[in-house]
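Removed from the display is one protein chain of the complex; every other protein chain stays in position.
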Amino acid sequence: MKRNNLKSIGSEMYSFIVDLFPICRSITGDGARKTLCYLKDIVNDLNIYEIPCGTKVFDWTIPEEWNINEAWIQDSSGNIIIDFKKNNLHVVGYSEPVNKTIKLSELRDYLYTLPDQPDAIPYVTSYYKKRWGFCLSYSQFKTLADGNYKVFIDSNFSNGVLNYGEIIIKGKSDKEILLSTYICHPSMANNELSGPVVTIALAKWLKTRNNLFTYRIIFIPETIGSLTYLSKHLNHLKSHVIAGFNITCVGDNREYSYLPSRNGSTLSDRIALHVLNHIAPKFKKYTWLDRGSDERQYCAPGVDLPIASIMRTKYGEYPEYHTSLDDLSLVNPEGLEGAYHALKTSIEGLEKNCIPIVTVQGEPNLGSRNLYENISVKNIRNSKKSILNLLTYADGKEDLLSIADKINIPIADLYEDAKLLESHNLLFLNEIK
Amino acid sequence: MKRNNLKSIGSEMYSFIVDLFPICRSITGDGARKTLCYLKDIVNDLNIYEIPCGTKVFDWTIPEEWNINEAWIQDSSGNIIIDFKKNNLHVVGYSEPVNKTIKLSELRDYLYTLPDQPDAIPYVTSYYKKRWGFCLSYSQFKTLADGNYKVFIDSNFSNGVLNYGEIIIKGKSDKEILLSTYICHPSMANNELSGPVVTIALAKWLKTRNNLFTYRIIFIPETIGSLTYLSKHLNHLKSHVIAGFNITCVGDNREYSYLPSRNGSTLSDRIALHVLNHIAPKFKKYTWLDRGSDERQYCAPGVDLPIASIMRTKYGEYPEYHTSLDDLSLVNPEGLEGAYHALKTSIEGLEKNCIPIVTVQGEPNLGSRNLYENISVKNIRNSKKSILNLLTYADGKEDLLSIADKINIPIADLYEDAKLLESHNLLFLNEIK
Partner (left out) sequence: MKRNNLKSIGSEMYSFIVDLFPICRSITGDGARKTLCYLKDIVNDLNIYEIPCGTKVFDWTIPEEWNINEAWIQDSSGNIIIDFKKNNLHVVGYSEPVNKTIKLSELRDYLYTLPDQPDAIPYVTSYYKKRWGFCLSYSQFKTLADGNYKVFIDSNFSNGVLNYGEIIIKGKSDKEILLSTYICHPSMANNELSGPVVTIALAKWLKTRNNLFTYRIIFIPETIGSLTYLSKHLNHLKSHVIAGFNITCVGDNREYSYLPSRNGSTLSDRIALHVLNHIAPKFKKYTWLDRGSDERQYCAPGVDLPIASIMRTKYGEYPEYHTSLDDLSLVNPEGLEGAYHALKTSIEGLEKNCIPIVTVQGEPNLGSRNLYENISVKNIRNSKKSILNLLTYADGKEDLLSIADKINIPIADLYEDAKLLESHNLLFLNEIK
């Protein structure tokens, strides 16, 4: 039953990716807006915000809004040999308009290929310096004959906005868990449509629960979006966020991986390691030196939010990364479901975490409460060992997560023991912080 | 000479076990009292205390006193097939009286066996829930023919007392070392007559010394006894006890083992590790998760006494554990002597521990005091290296035990160096705390 349910979540998330895949997203523009509207249809609480281009965000300035209608290259015989309509990776992101005929020798300076991956169209952007360019497979590049080519890009820059989406799900506590994902990549699947779809599925699930914590879930363009969001909310975030995840590369089914926060031992790091150790013990552990996504902003000096990453195969670590090969065949329902499950289990673990404090001195008499065998026979004790272990460590100096790690059992299981002991007035369960 | 002396201690302790083995002990009753009287004959300072049944001790209540005269099972031919007189493990500890004839099919519910150890009679108790039962070897169990059996247990419960023994040996300091052992197990040898006999031998030895510390040596029933003792003395113990050992499973000659305190780095843990590293470097190191004796009470949250265990083969870790096979053939003078020696060396180490503080700046001139060669020739230096090492670490920030561990020599040897340097006014030796 549960398995089926999870399976259907994987399939549902995959269907979101299929729908969103064709949209040409960038850090600004219609593609990002369409994507946010699609996500809002799934969880209506998603609010879409816009920040004017030109706004200073810390050391950066939001660039002009970029939109594109059409782009192609025509050879001297009149054949359209490269067409943005066929694959939006064909155009360098933020390309300026162009409309001219040039020789191959000149054109080459505007063409991007990956000789080592001859069948892949690379993903190239130039947000902060005006350029134009086309991306194509090296296989195709090699076939280009000398002669004239007409290059045409119908794009435009405008004094528009940067958009992002935000869902706030209030909990009993005003302490917050931050989930952040990005919506700025065009047609690629693991990096990055997996993040938004797993995140919207988590939001949907969180809405069905009575949560202890407040959830702040944001869909932003990478880097400029996180900087923008931080510049507006930094003080609030620093005083409220106790844990969170940057959700990226959560769609394939090859491996699990973890990238720490800069600090490395925040609550987010601890729960991520705990959960992955139990559900995917062979997961790959990266270090802060391997970082490369919005944790760079969230964990920057002076920002220092407790944000870690639970991923499937990490950006930069798989051959299809940032190419047209990162497509609908690379991700699958099982991959998405596995990441969803790891993040959901982590969130549940955070919700269950607490400081247990034993209420009696010495060991409690568990037998009198039918919590332990009241006959002492060799070899029968182990079944209730976790209860004894929980009680012995419940000195108020460490949280349930830490005790679960010492005992090496999932926090969810230990939480059952904790609730049982609480019901017998043997434990206080104090909230974290 | 020393060797012979130790041997005779081993033999003496073994003879105590032989004498005490037949007594049917339990957590209350005549057997425990007889055992305490026997021990008092060895060290007359042992005071026997009694606490009324029904007394609340923390989360527990001292159960009624249990005594037993006779117990047997008679088959339909009139043969006594199981008899408490032959082995007191045959009766479930704290069995209520019974006197009736029942069919084998019904009797089976009251019989305890160990199919995996067909020749062993298991040790079973039910202190806090009224039951009756018999224990027998699985080999015998299989021979039982259908038919009627007369079961007879002449036991009784009374509003009596729980007894424990206490020896206080005053030292120069009112800081205390706690030695605790238990006297509640019927006819078993390693777990547990080895503990009381090694402990009484240590008490005898301690009485011959001028001790720095005060020794508090208690002989109690396990769990309910330690809880009782703690409930009466908790504040005193917390403010006086600086180290101590739970003395159990110290009788066989198979291995040495160590179980830490909950804290794991108390003075007791440090000296136990130090001594075992020197006298039995292959000793087995257990963790707090492997605990199972009175350290559970002594180290409980809020109690937090510094109590570790130095053992031979640990309870629960050898096949004869809690069966009739844990008999006089399992323990031997060598095993007892080895444990006695390890504990005695640990105590001597604690007595010798101190904070050494060098009295001069720079290295002292040892040659002028004939503490070091006054001629410098290659290759002759190592003999006095420990003196130089002691001086270089004697900064008042660490104790002699810590320095001995850094230098990797027994604290007893380093203490000789320390006394020599003290006699030359090169070191102050400050008492711990």
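Labels for the chains are A and B, by order of writing; each one numbers its residues from 1.
Rule of thumb we're sticking to: a contact is a pair of C-beta atoms (placed from the backbone, for glycine too) under 8 Å apart; a residue touches a chain by one contact, two chains touch by 3 or more.
Because the structure is a prediction, the values reported are computed rather than measured.
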{"item": "Full-complex contact with the absent chain, from A:48, A:81, A:124 or A:168", "value": "A:124"}
{"item": "Selected from B:18, B:168 or B:360 as touching the chain missing from the view", "value": "B:360"}
{"item": "Touching residue (missing chain; options B:113, B:324 or B:389)", "value": "B:389"}
{"item": "Chain B, residues in touch with the chain not shown (by the definition above)", "value": "357-358, 360-365, 367-368, 374-378, 388-389, 392-396, 406-407"}
{"item": "Residues belonging to chain A that touch the chain removed from view", "value": "57-60, 92, 112, 114, 122-129, 131, 223, 226-227, 230-231, 234, 262, 288-289, 291, 296-297, 299-304, 321-323"}
